[in-house]
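A single protein chain has been omitted from the complex, and every remaining protein chain is retained in its original position.
For clarity, chains are labelled A and B in written order, and residue numbers in each chain start from 1.
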Amino acid sequence: MIHHELIVVGGGLAGLRAAVEARNAGIDVAILSQVWPGRSHSGAAQGGVNAALANHPESADDTWEKHAFDTVKGSDYLADQDAVAQMTKDAIPVIYQLDQWGCPFSRFDNGTIAQRPFGGAGYPRTCYGADKTGHYMLHTMVERAVKAEVPMYVEWFVTRLMVDEGVCRGVVAYDMIKGGFEAFTADAVIMATGGAGRTYSNSTNAIISTGYGMAMAYHAGVPLKDLEFVQFHPTGLLTTNILMTEGARGEGGYLLNGEGERFMQRYAPKAMELAPRDITSRSIQTEINEGRGIDGKGFVYLDLRHLGAEKILEKLPGIRDLAIHFEGVDPIEEPIPIVPSQHYSMGGIDTDMDGATDLAGFYAAGECACVSVHGGNRLGGNSLLETVVFGRRAGAAAAQHIRNSGPSPDMTVLAGRTVAAVEAQVGGLAARGAAGEDPYAVRAEMTTTMKDHFGVFRDAATMHAGLDKMLALKERVGNVGLRHTGGVLNLDMIRTVELEGMVDVALGIAAGALARTESRGSHSRTDYPDRDDTHWLKHTLAHYHPEGPRLGSKPVTLGMFEPQERKY
Amino acid sequence: MPEARFRIKRWDPESDEAGAERYDEFTVPYDTSLTVLEGLFYVQERLDGSLSFRYCCRAAVCGSCAMYIDGRYRLACQTNVRHLTGDVITVEPLPHMPLVKDLACDMTDFFAKYEYIKPYLMRNSAPPEKEIPQSPKDRHKLDEPIDCILCGCCYSSCPSVWGEENYLGPHALLKAYRFEIDSRDQARRERLPRFDNERGAYRCHTITNCVEACPKELNPTEAIQWLKGAAVRRRILGRLK
Partner (left out) sequence: MRQETITEHEGGMWPWLFQRITAVVLILGLAVHLFALHIVDLGSLNYANVADRLTSVFFMVVDFSLLAAGLFHALNGLRMVLLDYGFRGGRRVALNAGLWVVGLGFFVYGVWALWPWLTA
């Protein structure tokens, strides 16, 4: 049994930012991460991070209020406006602080942080470091955690929350290097494990973005919010779904259909390629569905050739490398074949602006959380921002919570009990062994079901069929067997254990999507094409139940901006 | 359907004697495209659940899956079997590193050395209200070193590391260089003693294996030579940088 005052699960941007904040507040905090923190999925973010710094010559009169408006409009008015205001206000000092911590943002000639236009934004306010902004920010944050001497338990896979009488008391984790399970007791836990992209087969996300952190909270009784809002990024590489940044269009890239037409002029005549992601993805999907893909096939082109070699090498070098290595296409010479791909979970663990949840002592931040600042559709450049703004706030709030709570009770019994429960769970999987269901077959069916039935366009019949399939998979996942029982770096065990959580989160997405009889943001129903503010201007809450999610709702916080029609 | 034959180096600390590594062969079918990492997942899911390796982003940005593939340092996710010649693809862990299991090496020393070099921006003046100004020219000096994904290829390939376990290695020295050349960094004496040292920059004999091995095509050797010069400039000529 190991004790720290605060345990942060996940070493991406949000987790690191939370840990640094708590550490600087004098809290004994430790990070548990499945990978060395610098390998986290935050590092795959490319295009940039939004803050109304007004550095760009065309954004001299930009303000946080305008950033807030763009965010709320982008969210299709589902975002909580107090949280959005907080985020867009905090954005400015948080980005300056990142720079002072060494983050190598690109620069304008006058030495200020460079900014580029991004989808759905009224001003060029996306601060960037070439097309590797996430990588730069993540490494800067790891460096800060090293400086603050935050203890890191690297390659520990957290499997379960320890909850006693309605209070979160720590986690149980698998030591991937030495083998075995260990209890980590704590006065507070912050979950920062990222999104659930891998519940879809066509995701841009890292392989570890399974949503298992959400599932742990869900299983512990914390509701998940707005799961049905799944962002499809307009430009994933055709064969691998690897992300091609929105920055490619921010720098002037075109989207072309099979007829060589810049088809966005028919969908968003003003914003063109820089319409928000939900609209752009739907436009691409419509072109494909109506037979105007390239050679009538299921993809369109992202064309950067007119930008010229110099601009591509200066502003988009990472995109070029990825296109060459993974698609065999050099964007300087050829257009890039792309397809809309699952990219981001707007929904997640239901938290307030401080990352606090219904479960005392349990906080969440980053993509696994839903504050909600993204509502029905996240704007590009707001996810990196969310991680640092709300990571910081969650770290500060957890530190305050620890200071306010009395001395920790003896948790030996609880720790022993929870470890035994995890060992029994894994023992049960091992007992079924090869005679049980094949977890990888279940995983493959789940991811294709989610892609085919809960994609860019949705309707009742398709979703009903999908939900039935998911419920059948939920049955089967209870019978999966573990084939390998070794202690060290047992991928079979990790991937089998996380599968159950993935199925539960995917079921939440499915149930929420079927229930929401309107179109809003990324949730686009052909049978209910309009937004329905009378009935659906509210958050969906999914509560875990062994037989499937129980849905509830929660009001949206309005305030600064009245809902209106979205036009770009 | 084309097939790829994999020959994978195996070792399990729980069942195998030290040094008793062996090679297992697997055949993986594929449609049009298969990366080595996808091949490893196929093996792990369908042929041998006990196979261990590291993975994360599968897009060459996280540095998890650095391996020794067909005798070269590569990222498994970035290596497509189309581009490999020969009947069998030999996949081994990074050589000259202690093993954890199968294709995963023990990276403890690697990261301890990274932390030892003080890999963070140091300032000795009050922070400005906004960003610290930096010209595009100064920023471009960072382009190469900030691309490092700390995958371990350079470290594994460096004969100076093989011979001296306390040598900091190309990755840590490249990181020192990244901060020493940053116009915003104001470290004067904090980082210098950590690399101005025969366990540091002077242990580099410009063998340039690291340049060859780096999957991001970076040049740690050149960075280390700059550090040697920087030590002279600072200690003898009294320059600040």
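The working rule: a residue touches a chain if its C-beta (ideal position, glycine included) is under 8 Å from a C-beta of that chain, and two chains touch if they have at least 3 such contacts.
Note that the structure is a prediction, hence the values are computed from the model and not measured.
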Interface partners of the hidden chain - shown chains only, full complex considered: B
Listed residues B:30, B:202 or B:226, member touching the removed chain: B:202
Listed residues B:87, B:165 or B:217, member touching the removed chain: B:165
In chain B, positions touching the absent partner: 108-109, 112-113, 116, 159-160, 163-166, 193-194, 196-203, 205, 228, 231-232, 235-236
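Rule of thumb we're sticking to: only the chains that are shown with their structure count from here on.
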Length of the line joining the C-alpha centres of chain A and chain B, rounded to whole Å: 27
Partner chain A, residues of chain B touching it in the complex: 12-15, 32-33, 44-46, 49-64, 78, 80, 100-102, 104, 106-107, 111, 115, 118-121, 123, 127-136, 139, 142-143, 146-147, 149-150, 179, 182, 184-185
Complex contact set, residues of chain A against chain B: 35-36, 38-41, 43-44, 53, 95-97, 99-102, 104-113, 129-130, 132, 135-136, 139-140, 143-144, 146-147, 154, 177, 179, 206-208, 239-240, 242-243, 318, 321-322, 325-326, 440, 482-484, 486-492
